[in-house]
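Data block below; observations after.
For this view, one protein chain was removed and the others were kept in their places.
To keep things simple, chains are lettered A, B and C as they appear, and every chain counts its residues starting from 1.
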Amino acid sequence: MIRVAVNGYNVIGRRVADAVSAQKDMELVGVAKTRPDYKAVIALKKGYKVFAADEKGRRSFQEFGMACSGLSRDMVELSDIVVDATPDEVGVANKAMYSELGKNAIFQGGEEPDIAGLSFVAQCNYEKARGHKFVRVVSCNTTTLCRVLNALDQSFGVEKARVVIARRAADPDEFKKGPIDAVVLDPATIPSHHGPDVNTVLPHFPVISMALKIPTTHMHLHSLIVTVKDKSVNDSKVIDKLRKTPRLMFVDSGKDGFKSTANVIDYARELGRPRNDLYESVVWKDSIKAIDNEIYFFMAVDQEAIVIPENIDAIRAMMGKESREQSMKMTDKSLGITAPAL
Amino acid sequence: MIRVAVNGYNVIGRRVADAVSAQKDMELVGVAKTRPDYKAVIALKKGYKVFAADEKGRRSFQEFGMACSGLSRDMVELSDIVVDATPDEVGVANKAMYSELGKNAIFQGGEEPDIAGLSFVAQCNYEKARGHKFVRVVSCNTTTLCRVLNALDQSFGVEKARVVIARRAADPDEFKKGPIDAVVLDPATIPSHHGPDVNTVLPHFPVISMALKIPTTHMHLHSLIVTVKDKSVNDSKVIDKLRKTPRLMFVDSGKDGFKSTANVIDYARELGRPRNDLYESVVWKDSIKAIDNEIYFFMAVDQEAIVIPENIDAIRAMMGKESREQSMKMTDKSLGITAPAL
Amino acid sequence: MIRVAVNGYNVIGRRVADAVSAQKDMELVGVAKTRPDYKAVIALKKGYKVFAADEKGRRSFQEFGMACSGLSRDMVELSDIVVDATPDEVGVANKAMYSELGKNAIFQGGEEPDIAGLSFVAQCNYEKARGHKFVRVVSCNTTTLCRVLNALDQSFGVEKARVVIARRAADPDEFKKGPIDAVVLDPATIPSHHGPDVNTVLPHFPVISMALKIPTTHMHLHSLIVTVKDKSVNDSKVIDKLRKTPRLMFVDSGKDGFKSTANVIDYARELGRPRNDLYESVVWKDSIKAIDNEIYFFMAVDQEAIVIPENIDAIRAMMGKESREQSMKMTDKSLGITAPAL
Partner (left out) sequence: MIRVAVNGYNVIGRRVADAVSAQKDMELVGVAKTRPDYKAVIALKKGYKVFAADEKGRRSFQEFGMACSGLSRDMVELSDIVVDATPDEVGVANKAMYSELGKNAIFQGGEEPDIAGLSFVAQCNYEKARGHKFVRVVSCNTTTLCRVLNALDQSFGVEKARVVIARRAADPDEFKKGPIDAVVLDPATIPSHHGPDVNTVLPHFPVISMALKIPTTHMHLHSLIVTVKDKSVNDSKVIDKLRKTPRLMFVDSGKDGFKSTANVIDYARELGRPRNDLYESVVWKDSIKAIDNEIYFFMAVDQEAIVIPENIDAIRAMMGKESREQSMKMTDKSLGITAPAL
């Protein structure tokens, strides 16, 4: 059993904790949280040990009258590996503690690439994680881009990829963030950081990304324009390849009625997924068009969930004996990821 | 076993079908739908028989290549009772068919009160439903108002209730509806229809409602101002009474961190509720203030889910032998409604 | 000529500067700003002298290559009175400087009432401002409530006022603020600060306010419930009184098509108002209902503009010789506020 600690219990940490609990070869040591609230109440109800991030947090747990199993450092000591799901740039401060205690750790994509020796996407570079003390699971947008660009590269040879990312501006529970009625952009950075971040995993072709923030809370929406070397590429070849790509789900606007990201989330709710999470990259099948040797399509990504299976696979890639295929299969089964229904 | 058909398979119908399936004393005959789409795909996956609303629909199911078990009329013939969850004002047209076939039926709150002999809220008038051929389960806003006003009336004697309802303008999957950045109101109707609709269930005190539509998709938000006869009323008496009221959940903005409706929905996701549904009226405990003999508080209602337990209880109230307490207990257990955790 | 300095050049400051410039008896000394940007560019184009808030700001103006006439302190020295339109709680820090330099000052409603000897609304207490060194113009919500409640009190005797305020969560250019899809509330404070703030101007009856933040950028929306002493009150008496109330505009949802706050803003654009500003309290005429001795209606307020005429009148009330009627007439004429057209 791999003993896993989860440091940080917000969007990613909550989901990783549940996913770790669902693995037969892993044991959840506990979760660390900065303060008590309804999320902590439910963590305790699920039987998770809750640790405080620091002494101040421990006191607030006491005042709240809520069980607290110690400090996050205590939790780390009891574990083989830590999944660090603290906010952006807190992870880098935690790294010293993990090193000092001689523990392996996984960081999230909000950290800079150089925090770890490897930027990780299971289907791209699972094997390389073995032996690494620190691994960084890349962000939601980078993960989904790596999945599809790696697949297209395998079959058609990617020459250049361009993507416009319409980013949801806030997670569903981030009620302080806007905008309410505007598009926010960072024009000084074309390409945005997403393209270069893909290159930390897939270094062999340029990826130029342009990013907008829009007033939605569900899913980033990617508009892809991918030039490939194979001039014989056509719509059905692309469809065939993506259909076989793991952790990718097709939807169809016409036949199935997926006219918007709202329908995709509604579909996740119908599927009965916990928290209506979608771990899959969602590609509109009827958007796929190959015009000359340029491939166009729309893809959506559930920013809360897509990296969860990657975190689980990263744990095994670093600590276990399973092959990529074995690990991905175990992870997918435990999370209910199956071959796409539609 | 009560054989139940569900006519209409959108927001309410989908949830009623699942809830009927979860009852030991009920059998889901099937669901009727106007057209094939991802919702129908998943209904079939769940093992539900899907019927077409009409011949045109049947042909579209055939073209889609999807199993269709007949027309909605066929489904009704196989059932003891129909839950009509078709869009507003379609129910009234269906009523003739139900009558002709001699079937009992439950209509939703979007229909006019006179469609049925009784407007129903389980904890207010369960017993009156027995013997009725047709019953109307009142709308989400009316249901939640009836729950709390009935409770306050029992303990303190309601003299007059006023409520301002900030209505979510669209359900999460209704992507065509706005507004995007405005408040929509119907000034010509103060009181809005909600107050008089409460009086179809609780006729003994005036309820004056003012309604706004705002750009959100989750939960209506009620601001209540209730004058009571008992001049000794105070905050803690109100809290005590509401704590004992069935299908009511307290949240707290301070201790528990419920600062917005976004937190309430997030909480439902953490609870693992299917589709993150909340069947309970959600009252902010720390908002409850009794100033003289006037009670003020905030309440939120999940417009997709709150009437689901009421539909189940209405079936039993009309067709079964169980008492109100027995039925509500059976329903609540099957849906995971427990005494509020927080 | 009254020499007026405007400290702070965001939502309120920009408008006050323009309004001061439009008065025959006032002279705009200049405006102070923390940093150079497009707003400063246009201020200079209008011929306003721009001062930096501090040395750091002065350097950033220099780096930008933009004319800067000195520091805000220099500006204050050149003036008879300062309108402080700095962000909430900065005004209190500036007060010491104004005092030291022996200058009069007007603060905005974001400051605590005790910053000044008087909380001001022109039509309620203009005369009281004379002789005050410091006056506080109350906030947008308080201003509009004072206007209508004062009017109703004059005619019918207000016994108790209750109001639910659905607040726009951000100004149109505040792109960082949310929520995007939620209602944010502060349940621990019923009444919200608005009711007690009205009592700083109108102390003779209780005002109980409940406040929500909603995802809009234009106009706060008030739902009022006002109990009056005069039991003979009826709809048309209320309409007659409000029609004669200064700085109040009627709209009608039926005849004129005002179905939403979006129509009100559209109307302001059609009127050709600068920045589509509405200085008037906007009351839906067809929402006015008197039920027994309780008056119900909807009112909207343009949070960016409503306090502008009040600031101008406060200047005259403190520094000039004009009567209330004279000052309000001068102000209204200069801003294009006329008797309501509709």
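Keep this in mind: contacts are C-beta pairs under 8 Å (C-beta built on N, C-alpha and C of every residue); 3 or more make two chains touch, one makes a residue touch a chain.
This one's a predicted model, so the numbers in the text were calculated from it and none came from an experiment.
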Listed residues A:E63, A:E89 or A:D186, member touching the removed chain: A:D186
Residues in chain A touching the chain absent from view: 162, 164, 166, 179, 181-188, 190-191, 206, 208, 210, 212, 214-219, 221, 223, 225, 253-254, 259-262, 284-287, 289, 291, 294, 296-298, 300
In chain B, positions touching the absent partner: 169-170, 172, 174-182, 184, 215-217
Absent-chain interface as seen on chain C, which is shown: 14, 37-39, 41-42, 45, 64, 172-175, 180-181, 251, 255-260, 262-263, 265-267, 269-272, 274-276, 341-342
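Throughout what follows, only the chains that are shown with their structure count from here on.
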Interface residue overlap between copies chain A and chain B, same or different (over half shared): same
Between chain C and chain A, distance of the C-alpha-averaged centres to the nearest whole Å: 46
Inter-centroid spacing, chain C versus chain B (mean Cα positions, whole Å): 42
Distance from the mean Cα position of chain B to that of chain A, given in whole angstrom: 36
Residues within chain C bordering two or more other chains: 179, 181-182, 184, 215-217
